[in-house]
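A single protein chain has been omitted from the complex, and every remaining protein chain is retained in its original position.
After this line comes chain A, so read on.
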Amino acid sequence: MLKSPHLLGIKDLDEESIQLIVKTAKEFKEVLNRPIKKVPSLRDVTIANVFFENSTRTRLSFELAEKRLSADTINFSASGSSVKKGETLLDTVNNILAMKVDMLVMRHASPGAPHYLSKHIKANIVNAGDGTHEHPTQALLDTFSLQEKLGDLAGKNIAIIGDILHSRVALSNIYALKKQGANVRLCGPSTLIPKHIQSLGVEVSHDVQSTLQWCDAANVLRIQLERQQIKYFPSLREYALTFGINRKMLEELPKEIVLMHPGPINRGVELSSDAADSPHSIILDQVENGVAVRMAVLYLLAQRQ
């Protein structure tokens, strides 16, 4: 059983819990490959997917996971809500919970928004991404996908390449990977690497080529222009030339590496199309595993109720 009633981030999750979620996800993945993909585990549990920020794959993935578990689901997005009329986050959520909702899957642009809510509400909260802070289910599905390819991650070299400064995927992955004993190297323009990130026990590089040579797997991140309130580099063209990865670079490596991306891909920027579609890529496996991991998280949290 998980130790916390919420999944707010990987920071407060121990390795045992990470492995429990992955193990449970493996079982659900097996279920998802059966002709009848639905299990009754969360029958009579109502889950609200509350998204204050745009999302396609994460929201669909959660919704599908909930439906596969037989939960009742309701969806809420900020654009069609009272938020625009000035309602506070707490009021909005309390109104939803008053309709007898048991669990909340929330995405919000403010770092710490689910942590703030967790101090005020009783329902289980799953953080589906809070601004530039954490995206725990993404890191868990990345762990699951990596383990499928590389086995135990202890001692493995994992690179995270791109806009680290604005990435919740990077931070959650760093926590998850370090807890499993992996070596983590971050690579990107120096302006997009947090200055104190080495305190998390990671290496920093600004050279993509040597980073690719070093790693067993590269998790390539999107340039998050929507989160960049000020300029960090001259242009996407220059970024693609300096930090973009193409298939030729992958094929010239002395060993085959695993290529990951949390999506959506900016083709031609961080990844060329031929790299994204190469045999190195497990990008669609990540998407598939996402449903199983989210089923596992929801199932394990519901067990605490």
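Quick notes on this one:
We adopt the following convention: a contact is a pair of C-beta atoms (placed from the backbone, for glycine too) under 8 Å apart; a residue touches a chain by one contact, two chains touch by 3 or more; residues count from 1.
In this text, contacts and distances are computed from a predicted model.
According to UniProt, the chain absent from the figure is "Dihydroorotase catalytic domain-containing protein", selected among "Dihydroorotase catalytic domain-containing protein", "Electron transfer flavoprotein subunit beta", "DNA-directed DNA polymerase" or "Aspartyl/glutamyl-tRNA(Asn/Gln) amidotransferase subunit C".
Screening A:E63, A:D102 or A:E134 against the full complex identifies A:E134 as the residue touching the chain left out. Listed residues A:K11, A:K26 or A:H206: the one in touch with the omitted chain is A:K11.
Of the options A:L2, A:I18 or A:I197, the residue whose C-beta touches the omitted chain is A:I197. Interface note: of A:L89, A:L140 or A:C215, the residue touching the hidden chain in the full complex is A:L89.
Interface residues of chain A with the unshown chain, by the touch rule above, are 11, 88-90, 108, 110-113, 115-116, 130-134, 168, 171, 194-197, 199-200, 229-230.
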